[in-house]
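Only one protein chain is missing; all other protein chains are in place.
Think of it as A and B in the order they're written, each chain with its own count starting at 1.
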Amino acid sequence: MTLFQALKTDRGGMITLTIIALATVVVPVCNLLVPESNPFHVSTFTMALLGKYLCYGLLAIGVDLVWGYLGILSLGHGAFFALGGYGMGMYLMRQIGSRGVYGNPLLPDFMVFLNWQQLPWFWHGFQWFWFAMLMVILVPALLAFVFGWFAFRSRVTGVYLSIMTQALTYALLLAFYRNEMGFGGNNGLTDFKDILGFSLQADTTRAGLFIASGVALMFGYLSCLYITRSRLGRVCTAIRDQEDRVRFIGYRVENVKLWIFTFSAVLAGIAGALYVPQVGIINPNEFSPLASIEMVVWVAVGGRATLYGAVAGALLVNYAKSYLTVAMPDAWLFALGALFVLVTLFLPRGVTGLLRKKEVA
Amino acid sequence: MKTRLLSFALTVAVGMTTLLSGQAVAADTIKVGVLHSLSGTMAISETTLKDTMLMLIDEQNKKGGLLGKKLEAVVVDPASDWPLFAEKARELITKDKVAAVFGCWTSVSRKSVLPVFEELNSLLFYPVQYEGEESSRNVFYTGAAPNQQAIPAVDYLMKDMGVKRWVLAGTDYVYPRTTNKILAAYLKAKGVADKDIMINYTPFGHSDWQSIVAEIKKFGNAGKKTAVVSTINGDANVPFYKELGNQGITADTIPVVAFSVGEEELSGIDTKPLVGHLAAWNYFMSVESETNDNFIEAWHTFIKNDKRVTNDPMEAHFIGFNMWIKAVEKAGTTDAAAVQEAIIGVTVPNLSGGYSAMMPNHHITKPVLIGEIQDDGQFEVVWQTPGMVAGDAWSDYLPGSKDLLSDWRTPLACGNFNVKIGKCSAK
Partner (left out) sequence: MTIRFYLTRAWLPLLFLLLSVPPAIAVSGPAAEQQLQQGLARLVHGNFQEKEAAITQIATSSDPKAKEILEALLAGKIYRLKKDNTLVYTARKGAKADIIGVLSGNALGTVKKRAIKKITINNRLRGKLRGQLALIDLHSSDPKQRLAAVNKLIKTLDPASAITLETLLQTEKNTKVREALLTARAIIGLRTDSGERRLQALENLQGNLNPAVKNELTSLIAAEKDKTVRLKAVATLSSIESEIAFYALLEKIFFGLSLGSVLVLAAIGLAITFGVIGVINMAHGELIMLGAYTTYVIQQFMPNSIGLALFLAIPAAFIVSALVGILIERTVIRFLYGRPLETLLATFGISLILQQSVRTIFSPLNRSVSTPAWMSGSLQLNPVLSLTTNRMTILIFALLVFAGLYITLKKSSIGLQVRAVAQNRSMARAMGVKAARVDALTFGLGSGIAGIAGVALSQLTNVGPNLGQSYIIDSFMVVVFGGVGNLWGTLVGGLTLGVANKFLEPWTGAVLAKILILVFIILFIQKRPQGLFPQKGRAGA
């Protein structure tokens, strides 16, 4: 099945992709070219916010790919997201160069005031954009690969696997909090100046990042769509529904799981890398188990096993969060908690499941 | 038909927007942003500061507002989420067009919003004691720098209590790391040997203190007077003090001086086993002064609960807010650049009976007080600096920063001027 054919069968996906593509063009134009007095002007604030949502959308696709299609509930995708973010953050840190407060050409500020004498080995190479991007992909992939290699081979499944992924991100959270690690501890990496020579404070750069996020999301969507509609994708669904049977038929279940899991981690890593320059900070909080569980909820709310559902869920929940934390700060946790319960109890197919039902009827 | 309807709708929409923006002008208030977490882990501490700001703004309005206009508080909730701090800061400045923002608690939240304030050239008043090593054109640091809290406290222990051995215990994040670096350098400069300093870091919310307290006990048994300098954060304090009490370490054997434990934190602890342990701040609720009495009374009336305590960051907001008011009046406008220029040198009363001034490095002068914990959850001041101490942005005890100087007045206008090479490093 070609990608085009796959797309034809995915009406929700067509709509979602069209909206994203439109937004990718319209939002930057309305930000840069439409004057501020015009009601159609999109403020930089709104664009940054939407850009963040797009990154979350890409992340949600990654979570959905393993959960919706492969049946692996990962409670640790925040770890891959954060690692990608740290990769980008390290590049941006190195770009500051001697413009830091201490004027040290090599060491980031937090290392200077903690008396570090030289750059730790793992910071080398991050002055090059291509190297940093390579790491953004490789590090999450490697972690996912190693973790998956052990876990899938010894047939750790279901709830156990979820808890192990949670332990993984928790261990990384603790590790990144440590100042000795050389990643800025609790403060993380911040005060970025520019990317590829463009100032991060310029609206044009922000627009560029927004477009990049939109393109990445579309690309991620299409590649996941391609995977899920291919033969491999059908094996995945089979593994989700009857793992043992697939194994008896003769498929190497652990290999399928391993590759999909790794690919999903890469998507999360890219999302993280795009997220960091837009929000301006990366810190260990992104590793917190709570953050990872929230990601799963986006997918659950949107509707698992439909890629557009994952995107819709990410946008919906995050918009609700942005809105509720202003309107009713106390109610936010109640609302989030209720969302978890109600969606799992009454909407096993998520919000988009509701729409689909109507279609059928 | 359809197009006509559409154009009608558009006209209405445009009309509404102009009407709305017109109304905003007509109301003619000066907006003040309040950026404190109202949910999440930091809500415990920050909610109080939000209420403090609302009270201060309310009082100012009763006095007739500012420049003939009323002040209006714009409260947002960054939910203890650091990237969200930056997002909400941008929202306050660009969407709500606030004249100044009062907010943040943790270092990481300040670091997160800093680029936003610099980019959009707005003002932030930051009310919490912090690790120093920062001086931004757009930020005013009304909390204590390490030389306004840590170093005087150590001086007191050394001189008045004859402490010879030191345990520097802290939570593993930037504030304790930097403070302990500065203190270790300071102690060594005072002739304390390496073997008489023990440094220990624990994770956030650490709850099993058995081995660490046992180690402190062993360390303190070496025959010299020992003290613990604690930069342990928030939740980890209760189990820490409990373990100290149970292992028989009392304030007269090994006193603990804390930099992050104030009245608000003590209100959740049974303080009887803690009596005599110390804390260093620039303000205690028990300070006797008329301004303080008035402040406490106003607070109790505002919050409608006379059991609520006041604490040091609240005082910092009190000072910062009054400084901003005075600077705006002096400049005759709320324009950020004008206020930045006007505020340096502004002097306002603080709550401990003296006057605090804004220094050219955007830090302020404050007295340093050492208090002992009492069984009613209050502190009794046992020592205080004779005069005001000016906040030092760059520590003299860190090799990287001892050559740096901050002066935001016009000729220099630099937050990190390197004296040695005669150059401003940033920008």
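Following the convention adopted for this analysis, contacts are C-beta pairs under 8 Å (C-beta built on N, C-alpha and C of every residue); 3 or more make two chains touch, one makes a residue touch a chain.
Predicted model, so just to flag it, every value in this text is computed and none were measured.
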Hidden partner chain, touching residue among B:Asn121, B:Asn221 or B:Asn294: B:Asn221
Options A:His41, A:Arg99 or A:Arg178, residue touching the unrepresented chain: A:Arg178
Sole contact to the chain not displayed, among A:Ala6, A:Leu189, A:Ile293 or A:Leu324: A:Ile293
Residue touching the undisplayed chain, where the options are A:Leu134, A:Ile249, A:Ala338 or A:Leu354: A:Ala338
Chain not shown, touching residues in subunit B: 41, 43-44, 47, 160-161, 172, 200-203, 205-208, 210-212, 214-215, 221-223, 235, 238-239, 242-243, 245-248, 251-252, 255, 264, 267-270, 273, 275-276, 278, 372, 374-375, 380, 382
Contacts of subunit A with the absent chain, listed as residue ranges: 73, 147, 150-151, 153-160, 162-164, 166-168, 170-171, 174-175, 177-178, 289, 293, 296-297, 300, 330, 333-334, 336-341, 343-345, 348
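What we mean here is this: only the chains that are shown with their structure count from here on.
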CA centroid of subunit A to CA centroid of subunit B, Å: 34
Contact footprint of subunit A on subunit B as seen in their complex: 13-14, 17, 38-39, 76-79, 81-84, 86-87, 90-91, 94-95, 106-108, 111-112, 114-116, 119, 133-134, 172-174, 177-178, 181, 201, 203-204, 398-401, 404, 415-416, 418, 423, 425-427
List of subunit A residues in touch with subunit B within their complex: 39, 43-45, 48-49, 52, 98-104, 109-110, 112-115, 174, 177-179, 185-188, 190-192, 200-201, 279-281, 283, 285, 325-326, 329-330, 332-333
